[in-house]
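Every protein chain of the complex appears in place save one, which is left out.
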Amino acid sequence: MTALEPIAVDKPQAGNFKSDLKPIWCAGCGDYGVVTAITRALAAIGRPAHEIAFISGIGCSSRIPGYTTAYGFNTVHGRALPIAQGIKLANPELLVLVASGDGDGFSIGGGHVAHVIRRNIDLTYIVMDNQIYGLTKGQLSPTSQRGRKTATSNFGSLEEPVNPLLYVMGYGASFVAQGTPADMPGLARIIEEGIRFPGFAFINIQSPCVTYGEEDQQLKAQKVRMRSLESIGHDPADRAGATERAREYGTRLYTGILYRNPNPPRTYGQGVIERQQSLQKLAAPRHEILNRFLPGH
Amino acid sequence: MTALEPIAVDKPQAGNFKSDLKPIWCAGCGDYGVVTAITRALAAIGRPAHEIAFISGIGCSSRIPGYTTAYGFNTVHGRALPIAQGIKLANPELLVLVASGDGDGFSIGGGHVAHVIRRNIDLTYIVMDNQIYGLTKGQLSPTSQRGRKTATSNFGSLEEPVNPLLYVMGYGASFVAQGTPADMPGLARIIEEGIRFPGFAFINIQSPCVTYGEEDQQLKAQKVRMRSLESIGHDPADRAGATERAREYGTRLYTGILYRNPNPPRTYGQGVIERQQSLQKLAAPRHEILNRFLPGH
Amino acid sequence: MSQDLIIGIAGAGGDGVVSAGESLITAAALEGYHGIMTKSFGSQIRGGEASCRVRLATEPVFNPNGPLDVAVALNWEDFRRFGSELPVESATIVIYDSNTGVAPDKLPLDGVTPRVVFSVPITEMAQQHAGTEMAKNVVVIGLLAGWFGIGRESMPAGIRKKFAKKGAAVVEGNARAFQAGLDFAAAHPLSQEHQLAAPHTGRKAKLLTDGNDMCAAAAIFAGCTFFSGYPITPSTEIMQFLDREIWKYGGTVLQAEDEIAGIGAVVGASFAGKKALTATSGPGMSLKTEMLGLASIAELPLVCVNVQRGGPSTGMPTKAEQADLFQAAFSAHGDCLRPILAPMSVGDMFGAIVDAFNLAEEFQTPVIVLSDQEISQRKETVEPIDTSAFRLVERKRPTEGDLAQYARFKLTESGISPISHPGMIGGNYLASGIEHNELGRPTASGAMHARMNEKRFRKFNPLQNRRDLFLVEGDPDAPVGLVSWGSVAGVAREALRLARAEGLQVKLLVPKLLYPVAEPVYRDFFASVRCGLFIEQSYQGQLYRLVRMFVDLPALVEPFARSGSNPFQPVEVLERLRKLAPPLHGNGDRHPAEKVAD
Partner (left out) sequence: MSQDLIIGIAGAGGDGVVSAGESLITAAALEGYHGIMTKSFGSQIRGGEASCRVRLATEPVFNPNGPLDVAVALNWEDFRRFGSELPVESATIVIYDSNTGVAPDKLPLDGVTPRVVFSVPITEMAQQHAGTEMAKNVVVIGLLAGWFGIGRESMPAGIRKKFAKKGAAVVEGNARAFQAGLDFAAAHPLSQEHQLAAPHTGRKAKLLTDGNDMCAAAAIFAGCTFFSGYPITPSTEIMQFLDREIWKYGGTVLQAEDEIAGIGAVVGASFAGKKALTATSGPGMSLKTEMLGLASIAELPLVCVNVQRGGPSTGMPTKAEQADLFQAAFSAHGDCLRPILAPMSVGDMFGAIVDAFNLAEEFQTPVIVLSDQEISQRKETVEPIDTSAFRLVERKRPTEGDLAQYARFKLTESGISPISHPGMIGGNYLASGIEHNELGRPTASGAMHARMNEKRFRKFNPLQNRRDLFLVEGDPDAPVGLVSWGSVAGVAREALRLARAEGLQVKLLVPKLLYPVAEPVYRDFFASVRCGLFIEQSYQGQLYRLVRMFVDLPALVEPFARSGSNPFQPVEVLERLRKLAPPLHGNGDRHPAEKVAD
C-alpha cells in the first residue's frame, strides 16, 4: 500500500480516487470541481486506481493527475496526447485519461488533436478551458475572445479564437461533450460517459480561472448562462445538429453530450490487436531473427 | 542583375518567374505543372520578382521556390507557415507565397494551420497534395486513404485521412480552393485569385506523384474524375455549401473556388498597422527608453 | 552608520510584502542608494506565502544573498516557510507583528536568539490609522524608514501617487499609517549605527528595473522591431513589455502558438531584413533547436534570450540555475556555432542585448543570451546609462557591384557575405537549410560542404579577441583565479572584494561572451594562475567543462559548482579562497593549494 493508493473497499468511492496531495490552485479555481467530477466518474466506473493512467501536459489544469490516486504523469507542455497514445497502445488494458488546458491543448498541443482523433485511439480527453493561461499568470489563450486584453494583448487580441468543439467535430470525433463545474452532477456524468465510450472521447470543460479569468466566465455567471443540450432537445446522434451547436461555442454555453456516434467506429487499438493476432503465427523465435539475413533466405 | 533575376520586360511573362535551376523532380511529377501555374499567375499579377517571397518547408513539393525567380526560402519540414508569417508581418509590402506538401502541411506542420487562419495573415498557401511522402520515398501521408499500403503501412493504414478542405473551412478560412495540373488554366486562375484575395488563401492542389502515387491519382485519371465547382453551379459565397463539398474530399475531385468570403474580414496585418499608427505618437526616442526606469517616472 | 543593509520581509499572500519591498527600493533608488530586491513565493499560484529581500547599500552591490540584517515577520508561519532563504542570525534585528502572540524571547527561530527584537502591533496600527489591515505593509515601511533612515522624505509622495486612484480617504489613511510607523520607531529608538549612511556615489537617482524589462528596453534601443515568442516563466515579461511598447516604434509582437512558431516567425522577420528577437526558458529552448540550426546555415541574424530556470525538463520554473549553457552551445545537430552572451546583472543586461544584436547582425548568426531567473526578476538599481556610447551594427548589405553578380553565400575572406532581403532589386536568392553553393543553390558536393562549413566557422574568428566582452578584476598576477558568469558572478565579485580586503592575492574573470571560447583571453588570465575555481550554479559545472574543451587549464583549477536553487554566499567563496590563496604579502614558497589537491 503506497501513500497514493486508496484503502481497498468493496465499492470504490470518489474519495478513493483523491490523493492527499494539496492542490496549488487558487481558492475558488474551477479545477477543484473538475477533479471532484473525475473522481466521481471513476468511482462510478469502478476500475481500481492502479489500472488507470492519467496523463497531462503543463498548466494549472495539468496538475490534476497528482490529485488523484491513479498512475499519473504530468508531462511537458502540449504533449499529453502523444504520450497517452503510447501508453494506450503499449497496454490496451489500461483506462487512459488525458487532461489539458486550453493553451496546452489547442495552442502548443493543437497539432496532435486531429491525429489522435483520426486514429480513434480509446482515450478520454478532458480540456479545462478557462480562456486564459493560468499557470503563467494571465496571457492570451487560443480560446480568448477577439479584442480581449491580457498581459500579452495589452491593446486587445487581433485573432479569432479557436473553437475546440467545432475543430474536433471537423476532425471526425465520435464523442464530443461540454461541461462545467457549475453543474457538478452533469459534469461527472459526461465524464463517466466519455470513459465508457468505446473510442476517443473529447470533453471540453468551462473551468473558470478566478484569478485571471473574465467575470462572465465565473461559475456564478455560468450558472445563469448554461443550457443543457438535453433541455433544448438536442439529439447526440445528430452530427449535423451537433456541428451547428458547436458553432455557437463562445456565444452560448451548452452542457452535455454534443455528439455521440451511435455506431462507434473501430478503434486503432482494435486494428492493432487483430493485426497482431493474425501475424503472430508468422513470428520466427526472437533469437532466430538474424537468420533472415542469410543470403537466399 | 543576378542569375536568378528575370530580364526586365514591360509586361512580365510566366517565363520571367522561372529560374534556370533544374528541378530534381521525377519525369512526369505533377509539381512541374504547379510551378508553371504559379509562374503564370505571377505574370498575371505583375509584381516584380524581388517583391515576392516564396517560402516552403521540406519535401519534393517544397523544392518549388528555387524554381522561381522570387526570393525563395526552402526552410525546414513543417514550418513554412510560421516563417512566412514573420516575413509578412515584418514587411507587409511583400507578396508572400507559401508552398507545402500533404505531409509537410498536415502532419508535422498541421498545428500551425489553425493559427495562421484565425489570425488571417495575408498569405497564399499552396499545398501539393499527393497523398504520399514523395521525398522520403513512399511512406504513409495524412491524406493517404484508410487501408492504403505503403512502405510504413505494409498491412494497410489504420487511420482515417485528414480532410484538408474541411479542416481549413472549420478553422474559418476565407478563401479555399482546389486545383490540379490536369487543368492548367484553371489552376493558374485559382492561384491568381488566391493571391489577389485580401487575406489568407488556401489552395489544395492534387499534384500526382508518379513514382509512389496510386494509379487513380495520376493526371490521366484526374482528367476523367475532376469536376469544376463552377460547372455544378456551386456558389463560392455559400459557406454551408462549401463545407458540404469539402466533406467529399477523397471521394470527389472538385476543382475551383470552394469558398470566398464575400466580405473579407480584417487581416491581422491591418490590425497591426492601425495599432502602430495610433501608438506611434507615444514613442519616446529610442535612446531615451531607459528613462522609464527612473523611479517615479 | 551602516553601509549595507539586508532586509527580509515575509507574510501571507495578501499582506503586501512585495509591495513594501518595492516601495523601499524605489525610495532608495531615488535617493541614490544602490540596491537589489528579490522576491519569493510559495508554490500556490496565488494566495500562498510571500517574501522579499531588499539589499540597500552606499556602494555598488552585486548580489542579494547573505544573512539578514533586518527580518520582518508579519506572521511566523509564513516567515518560517522560507527557511534558508531568510537566514536570521543573532545580529539580525527582528521586527514582527505583536498579534502573532509570540513573546520576544520565544521567537520560533531554531537555535538563534536575536539580540534586538521589536514586537510591533502592526495590524493594530494599520486598523487604527488607515481603518484596514491592508495598510500593514505601509506601517512596515514607516517603521523601516524610521529606524534605518531610508525614504523618510520620498515615501509619503510615493504613497500619495500609488493610492491616488483610490481616493483621498485611502491616501490619507495610508499616509497616517506610514507616519504611525515612523512615530513608533522614534518612540523605540535604535542605536544610530544602524542608520544607512549617505550613498557614496551621490544623491543622484538611479534607474530601477528588473532583467526582463531591461532586456526588452535594450532590444528596442538596439532597433529590434519584431518579437515573437510563447509565454513561459520566467521570461514572459519580456514579451509583455514589448507588447506594451514595440508598436510605438513601428514594431510587432506576435504571440505564437508554440516556441517553434515563435522562433520561426523571427527567422522569417530576419529574412525580411528586420532585427528580431525571441525569448523563452529551458523547455522552450529545447523546442527551438531545429530553427537555430536553420538560422545558422541560412546565416540569418536573430537574438534568442533564454531566461534559465531549474532543469532538466519542467524542473523548477521559479528557481534560478545556470545549467542551459551546454544546450546553448550544442543543441543543434551538425557542425555549427552560435555566439552565447550572458549578462551578470540587470544593469549588464542592457549591454548584453545590444551586443547580442550587434553580433547577430555583424556575423549573420543567431545569438543566444543566457539570462537567469534571478537576473530576470530581481529589481536592481542601475547607474544611468549613456546610450550614446553604444554603437549599433547593421548587417552588411550588398553593394551595387555585389548585386551585379549576386552570390548570397560568397566565400569571402572574412567569411561574411553581403546579405540582401526581399524587396531589394537584384538581390533575389534562394535561402535554405540544405547545404548550398555560393549562389544558394542546393549542393551534394562534399567539397562545397567543407568550404561552407569552414566559412561558417571562420567568420567568428574575430570573437577570439573581443576582450571588451570579458571583465577582469583583482590582482593581475594573482596565483589564484576565479571564473564565474551570470548572476553568480555577482557573488564572485563580492567574494573577491572580501578576499582582497583580507589581503589575499586573487583575481576574477567574468566572461560575458561564453561561446565561442575566446582562447587567448583564458590563456592570458591563467598565465599567472596556479589554482582556482569556476563558480557556477549547475550540477555539472558547465562553463568549466566548456572551457576545458579548448583551453588547457592549470591542474588545480576546479569547479565549485552545485545545482540551482542553492544560492552561493560570498562568505563561502571567501572560505574556499582562504584555503587556496596565499596572503598578498606572504612568501608564497609553499603554495597552500598543493595541499588542498591531494
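For clarity, chains are labelled A, B and C in written order, and residue numbers in each chain start from 1.
Everything below uses one rule, namely that contacts are C-beta pairs under 8 Å (C-beta built on N, C-alpha and C of every residue); 3 or more make two chains touch, one makes a residue touch a chain.
Just so it is clear, the model here is predicted, and its values are computed rather than measured.
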Contacts of the hidden chain among displayed chains: A, B, C
Touching residue (missing chain; options B:37, B:140 or B:258): B:140
Absent-chain contact - pick from A:72, A:164, A:199 or A:213: A:72
For subunit B, the residues touching the chain missing from this view: 24-27, 29, 58, 60, 74, 76-78, 107-108, 110, 133-137, 139-140, 142, 151-155, 211
On subunit C, residues whose C-beta touches the chain left out of the figure: 43, 282-283, 285-287, 289-290, 293-294, 296-298, 306, 308, 310-316, 318-319, 321, 323-324, 326-327, 329-336, 432-435, 442, 444-447, 449-450, 453-454, 457, 538-540, 542, 545-546, 548-550, 552, 555, 562-566
Residues of subunit A in contact with the chain not shown: 1-5, 21, 48-53, 55, 58, 65-66, 69-76, 79, 81-91, 93-94, 111-112, 114-115, 272, 275-276, 279-280, 282-283, 286-290, 292-296
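Everything below uses one rule, namely that only the chains that are shown with their structure count from here on.
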Gap in Å, rounded to a whole number, between the CA centres of subunit C and subunit A: 39
Interchain centroid distance [CA atoms averaged], subunit B/subunit C, Å: 43
Rounded Å distance between subunit A and subunit B, as computed from the means of their C-alpha atoms: 32
Residue list for subunit C, restricted to those that touch at least two other chains: 247, 257-258
Numbers and ranges of subunit B residues touching at least 2 other chains: 111-112, 114-115, 272, 275, 279
